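What follows is a short report on a single structure.
Only one protein chain is missing; all other protein chains are in place.
Entry: chain A
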């Protein structure tokens, strides 16, 4: 197992180097420089600044310099915020995004799974249709509509939670709920389909022939066998949720990283673009590793195959 994980970590590193290279050259193909929007600066002033930050060097030289810095963990300094380190800015902004994402993911997965289970158990009954209805709503209505509705009814009319901004845990409730709608819908749909298939399999009949009741059949025999596809879709979704969502962060005025990322692209803030991209990529690859390890925990057949590698 340790060997397997080491091997995976080496692959992760290679993947990151490749991603860094591609993003770097792609970014350099963007028109303009970080100073394009600065009208107040004269051409000579701009030249001095570009020279100072090494932006006049040929692109391959810039690339080598950047990768050299990366090797020692230096992501560079932001152009947009004077002299602030990129690492600092990411760490500053990632907290709220991660928290919202994690909350939405956990709540969404749990509620979604329960909805899916109920739908599968009462297949073609009223509860099935109701939960499918919730799933369709959650998947088809964009989260900013929910966000607006929540702000208007829950925050403004009822005054239960703050409308926006960041601070106490109460501030996290509404954005979490708005974000959770999508994972609820996805989890419910997958859980329902998988559970229906599992409940039709032979070993469920064996369990029933042993005298196991409906509850035991679903929870002891069913759920674990239905989890694999769910874990597969929830992984990338987790990354998407936790690396910040521009729309929800804007609506609730959350100081998250999603907004930061978009601003950095429009202002050609190269170090921030690279830093955030690499951070997201790392996170994504890491989650994939976690999912692969989870597969092994859920299904013993996959565990053995890994051990043999």
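FYI, contacts are C-beta pairs under 8 Å (C-beta built on N, C-alpha and C of every residue); 3 or more make two chains touch, one makes a residue touch a chain; residues count from 1.
Everything below uses one rule, namely that contacts and distances are computed from a predicted model.
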| item | value |
| --- | --- |
| Absent chain [UniProt protein name; select from "NADH-quinone oxidoreductase subunit N", "Oligopeptide transport system ATP-binding protein", "MrpF/PhaF family protein" or "histidine kinase"] | "Oligopeptide transport system ATP-binding protein" |
| Contact residue for the chain not shown (choose from A:83, A:140 or A:213) | A:213 |
| Option from A:7, A:28, A:65 or A:224 whose C-beta touches the chain left out | A:224 |
| Chain A residues that touch the omitted chain in the full complex | 201-203, 205-214, 220-221, 224-225, 298-301, 304 |
